[in-house]
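Note that one protein chain is taken out, while the other chains of the complex remain in position.
What follows is chain A.
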Amino acid sequence: MNPSLVWNFTRQELVDRYAGSSLGFAWAFIQPLVLLFIFVVIFGGIMGARLPGVEGGWAYSIYLVAGMLPWLAFSATLMRTSTVFVDKQGVLSKVGLSLPVLPLFIVIAETVTFAIALGLFALLLVSIDHPWRLQVLALPLVFAVQQALALGLGLLLATLNVFLRDVREFVAVLTQLWFWLTPIVWVPGIVDTGLYSRLYRLNPLLPLTESYHAMFIGEAVLPLKALAGVAALALAALALGWFTVRWLEREIRDTL
């Protein structure tokens, strides 16, 4: 698979899905706008939710969005990758594409979607004069670790999904659970510290989400040690996913 083919798949994913609709690519902006509207105006403005320990009426909204946008990218990448071989069966049974490279287009497409939402979020932050934190410079790196983790796990699940179609349902349930085990809506302060530290070791998304929070709000610094651990885990998942696909490639192709 050459780069232009991966890019073509990405474009199909981002642009072609709106082919035939009259608003077209504008839909890619409408969705995150509505999301921001709900989180900022409804949660922050109307319901008046407050973030404990941080001044300002916008704090909880920013907390919510800073955790939610990366999560949406992560869960979508994971879910879509875990079904990619079955979803692309029509093409895979006709053309000999590289299996482990194939889901790259999902990672790129979800990253672009994230970047669009992030851009709108940044505009919002500028318009309310929210102070920038230096930590935000680490965002691309943290996000890369996150997407690598999603791709690695996704490859493993995608292989399993070829033989066991229940994986699609399983991943849907898993991500829902995972969402609530990650401090996106809730704040770490409300959980017992012993439980939280145990969760911290088990859930690799926790250091990632804390980092995103630290980039936009509060006084915290990046949990560098934990991040390094997650990065190692992501690389391991990626390697394991790659080798599993290669190891079972013949069976995957026979079954499709």
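General remarks:
Criterion: a contact is a pair of C-beta atoms (placed from the backbone, for glycine too) under 8 Å apart; a residue touches a chain by one contact, two chains touch by 3 or more; residues count from 1.
To be clear about the criterion, contacts and distances are computed from a predicted model.
Between the listed names "Lipopolysaccharide transport system ATP-binding protein", "SGNH/GDSL hydrolase family protein", "LLM class flavin-dependent oxidoreductase" or "Heme exporter protein C", the UniProt record for the complex's undisplayed chain reads "Lipopolysaccharide transport system ATP-binding protein".
One of A:L51, A:L125, A:L149 or A:V162 touches the chain omitted from the figure, and that residue is A:V162. Touching the missing chain, out of A:L5, A:V101 or A:A138, is residue A:L5.
Touching the omitted chain from chain A are residues 2, 4-5, 8, 12, 16, 19-20, 90-97, 160, 162-165, 249-251, 253-255.
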